[in-house]
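Data first, discussion second: the structure below is written as structure tokens.
Moving on to subunit A:
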Amino acid sequence: MIQRVNPDLKKYLVKYGVQDWNECFHCGNCTAICPLTDQGFLFPRKAIRQVQMGLKTSLASNFDPWLCYYCGECSETCPRDANPGELMMSLRRYLTSVYDWTGFSKLFYTKKIWEFLTIIILFILVIASFVVWFPKEQIANFTTYIGDHSFLKVIEAGDLIMAAVVAFVLISNIFRMWYLTILKPKYKVPFIEYFRGIYVLPGVFASQISFRKCDTDGRLYWVNHLLLMTGYTLMFILVVVFLPKFQVSEVYNWYHWQRLLGYYATFGLLFGLSAMFIGRWRKKSEKFKFSHLSDWLFIIMLFLTTLTGILVHIFRLADMPYATYYLYIIHLAVLVPMICVEVPFSKWSHLAYRPFSIYFYYLKKAALSKQHKSKLAAAA
Partner candidate 1 sequence: MEETRIGLYVCWCGTNIAKMVDVENVAKEMESMPNVVVSKDYKYMCSDPGQDLIIKDIKEHNLNRVVVSACSPRIHELTFRKALENAGLNPYMFEMANIREHDSWVHTDREEATRKAKTLIAGALNRVRWHESLEKRTVDMNPATLIIGGGIAGISAALEIADSGKKVYLIEKSDKLGGHLLNVDLTYPYMYSAQEMIKPKIDRIENNPDIDIFLNTQIEDLTGYVGNFQTKISQDGAEKELKFGSIIVATGLRAFNPDSIKDYDYANFPNVITSVEFEAMLKSGKILTKEGKEPKNISIIHCVGSRNHDYHEYCSRTCCMTALKYSNQIRSALPDSHIYHAYADMRAFGKGCEELYTKTSGKDVIFLMYDQKNDLPKIKKASVKDKCEMLIELNEKLSGESVEVAADMVILMVAMESNDNAKTLGQTVGVSLCGNEFYIEKHPKLDPVATTTDGVYVVGSCQSPKDIPDSVSQARAAAARILAKINYGTVEVEVTTAVVNEELCCGCQTCVCVCPYTAISYDEEKNVSVVNEVLCKGCGTCGSACPTGAIKCRHYTDQQILSQIEGLLSKSLELQEV
Partner candidate 2 sequence: MSFQPTIVSFLCNWCSYTGADLAGTSRMKYASNIRIIRVMCSGRIEPTFVLKAFREGADGVLICGCHPGDCHYHEGNYKCLRRFHLLQKYIKQMGMDEDRLQLKWISASEGKQFAELADSFTEEIRNLGPCKVKEVMETLT
């Protein structure tokens, strides 16, 4: 298919953080040094070229950016300081908005004011709903009322609605990703491969194993990311799926599974977030050199959620109902916008796109190898 060269695309991509695209003269050092480069998949050079030429369709069908974990080797090696690593990062933001059919992602990334506004509105909405609906007389014994069945029912309902909406948006976007990367470029994937490839999904998701290849200076980033990811996922499952078991009136012993899991998740979140925060603050390693507003927002929101969650826990143990109540409101007021904005439309969405990109990558390779084999057979 012939694509039109579009010189204006890269000007638009600047809003997603794309910069220095001009410097690249395609020496290929980035591809050579990349620990993830595979035969026939020449990232990041190929993606840079697509940006330079403004090839929208090619970019949309390119899931290479999701395969990259930003070790920063390419940017360090680049003789022209074209920052290929950061370009891949920016393209992940762009692709998030490409997959998202609702248009919110594009809106949030390109017009920051809307992201802030949405967060603030959701924040106020949560607080307002507490002010309006919460029975005032229960504030004094909130430390036990927090696990009360009648209260929990409301919270759980809200929880599930939110989870359903987020899941719907994410899953439909993953289907769009599949359409754009596999179906539209007409890769003929043998049907059986869809099942054969499915095993990669939970494995890569749980172990973050591909990340390890990119740990060029020790394994810290991988451990970091693994802690953060498992902490976050665990906490997500606890508060969404097992809320009645997690948020209870009774205070269990410290070695109870519910508390141990909660502590692990909190530790993972805190550790991972602090490392990221420090990294972005100091800008020493390549991967933290450039921070888009969405990166900061994501860290701060999650950090605040974690912090308020910890405080709620402490005040509750200290038997301070008022403090517990107000912090619980703030906790939810930060948590709700974080999940509604960040998870489906912004940085958090990578938890879905990354494992699926590896799955699609598997499918694409299968399609290409079949094509190659049939070509050889035809030649023979």
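The candidates were selected such that all candidates are chains of the complex that A comes from, given by their letters.
Operating definition for what follows: a contact is a pair of C-beta atoms (placed from the backbone, for glycine too) under 8 Å apart; a residue touches a chain by one contact, two chains touch by 3 or more; residues count from 1.
Keep in mind that what you see is a predicted model, and the values were worked out from it rather than measured.
**Q** Scan 1 or 2 and return whichever one touches subunit A in the complex.
**A** Result: candidate 1 touches subunit A.
**Q** For subunit A, which residues are in contact with candidate 1 within the complex?
**A** 1-5, 7, 11, 22, 26, 46, 49-50, 52-55, 58
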